[in-house]
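Scroll down for the structure; my scribbles are underneath it.
Missing here: one protein chain of the complex. Every other protein chain is in place.
This part shows chain A:
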Amino acid sequence: MNRDWSELSPILWDSVRETLYIVGVTVGVGGVLGLALGVLLYATRRGNLLENVFVFTVLNVAVNVVRPIPFIIFITAVGPVTLAVVGTTIGNDAVIFAMSIMATFVTARIVEQNLVATDPGVIEAARAMGASRLRILVTVLVPEALAPLILGYTFLLIGIVDMSALAGYVGGGGLGNFAIVYGYQRFNWEVTLVTVLVIIGMVQLAQLLGNWLARKALHR
């Protein structure tokens, strides 16, 4: 047992709380905005409810441009925007801002890809009942794709936990920062290992919850 643990455990738990905060806000903001963007991306595609070549092309290109940028570069690249909106480019809030933008675009693609699998017959049935296009998007399309969407969001959540590890580089906190400051920089491999185990535990819990919810949503 490392003699530092009495001193380190409270910091570790603070870091867990910070990670949960950063990930929670990002999933909330990026998840909602990404859902809207993803539905729009799906609906404006040729042959779909809101077919619009211009809107689809703009959104599609935007998603393709933003998504592949390595996140650590993306944080600095959006720095001016972060400064204008958040007021600073360092700390948790600045990181959350950058992460939310990236999460929005990632989510948009995940949502779109899961909606493509929706049975077009169900959408046709809703149209035949006289439902408006907006109503169909909200009350048919999204609920029908709920199970794959839940799994998609679980995948997203894990990606965001991954992203949050970089918060430490721009003065943010969380488990990533903890592992770097108390593990890597102090050559304390044990601290790094414990951090990794905590992250694995969190991710496993999220995956189990996601799988369970998706199964419930299938109504078999």
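Throughout what follows, a residue touches a chain if its C-beta (ideal position, glycine included) is under 8 Å from a C-beta of that chain, and two chains touch if they have at least 3 such contacts; residues count from 1.
Keep in mind that, in the parts below, contacts and distances are computed from a predicted model.
With the options "ATP synthase subunit a", "DNA ligase (ATP)", "ATP-binding cassette domain-containing protein" or "3-methyl-2-oxobutanoate dehydrogenase (2-methylpropanoyl-transferring)" in hand, the undepicted chain maps to the protein name "ATP-binding cassette domain-containing protein" (source: UniProt).
Residue A:135 is the one among A:135, A:186 or A:215 that touches the chain not shown. Of the candidate positions A:125, A:138 or A:205, contact with the hidden chain is made by A:125. What chain A contributes to its contact with the hidden chain is residues 119, 121-122, 124-132, 135, 139-140, 143-144, 146, 217-220.
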